[in-house]
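Every protein chain of the complex appears in place save one, which is left out.
Up next, chain A:
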């Protein structure tokens, strides 16, 4: 035991030292990368002709030639791209691929908004970031990648989240906005500010194997003008209930799925810019609005559906709407309140919950015979890792009632050998679903013979913190 403690201590010290070394190396790398960029910029300036005969630099003809010779792009399209400015809100799974193609295409000014830092769990899909950049601001990481991809452009870092207070100042400098965020609150906010500042908006989203893409407020005519394109509120006047909103962290996401949607956003941006559609032409009317649906497992995987036009009583883009720049920036529009928040689940009483460390004791004392641990995560998660001796009854099967027996009867997953008074503990990833299931089973009368039914507080997250540091958190 002493020997083990000693080796653990040595390893801990080694890890700390290596981490320190790693962060020192990262700083060095950032400095060198920055110098490279400056050098590249210098080079392209030196090589450029002093007296300009052509509208683009010579290097730009080479760089963009393959796209300039595509019909409908041409030199005019390229010059429009160079003159355009695009704001990408969110440097995640959508924003990374979108930004890469938009920078590659030569959009003159690119702004990126994000307040988050790079995490290891981002890397399978957020392709501008890399392992060495974990811990770095996403915006800085993205711009360092983009600068090495295309040093000719102007990049503007907004290393904070978009808020009602800063939205006007950030968005007004740009011609076009891409919503690459991951929550309804930001989606309504971005749509509202785009309506108020007359910016077209390309909005995409993705979850698991599905993606959605809509072009909104295009043409970006003033509120009340029925010829303008619908806004997010026209399509979704009411936000979904907070408990129906599933994040990528909870529901999962395939990299190429969200990547596909981000690439499509870049494509729509290039189309709008090169066609000269950033502003409404005289007398222009919105084409029929549509939403593109992508389902990786459907055949065919793409499907376009027709959407409604501007809603005559839309809160944001109709003449009757109550949205103004003042109401937005003063904070009188509370987007968080509008979309609702999921309150922390508090279904069980304190005495119906045990700490992870307490469960470890029970496990040792009872040797796994006289109690049952039920893991209510979905099967795909249970298969990744589970506590020894636990059984899996997925939350979805309990919700679908398939795992519940009629009132008073024993559910089929309880082993015959389990004593009627043996305690049953529930566990899940974070300690929310386990409460729901424990309560349901209590209501079905499963504890009527005096058995204890409860859950492990804070779930497997607590198990890792309190009991098993080797637990593979995913």
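Quick notes on this structure:
The definition used in the following text is that a residue touches a chain if its C-beta (ideal position, glycine included) is under 8 Å from a C-beta of that chain, and two chains touch if they have at least 3 such contacts; residues count from 1.
Throughout what follows, contacts and distances are computed from a predicted model.
Going by its UniProt record, the hidden chain of the complex is named "Ubiquitin-related modifier 1" among "V-type proton ATPase subunit a", "Ubiquitin-related modifier 1", "Calcium and integrin-binding protein 1-like" or "DNA replication complex GINS protein PSF3". Of the candidate positions A:68, A:189 or A:204, contact with the hidden chain is made by A:204. From the set A:93, A:111, A:164 or A:423, the residue in touch with the chain omitted from the display is A:93, counting the whole complex. For the options A:183, A:198 or A:271, the residue in contact with the chain missing from this view is A:183.
The residue from A:244, A:342 or A:357 that touches the chain not shown here is A:244.
Within chain A, the residues in touch with the undisplayed chain are 90, 92-95, 179-184, 187, 204-208, 210-212, 235-241, 244-248, 251, 253, 258, 261, 291, 293, 295, 297-298, 303-308, 396, 399-402.
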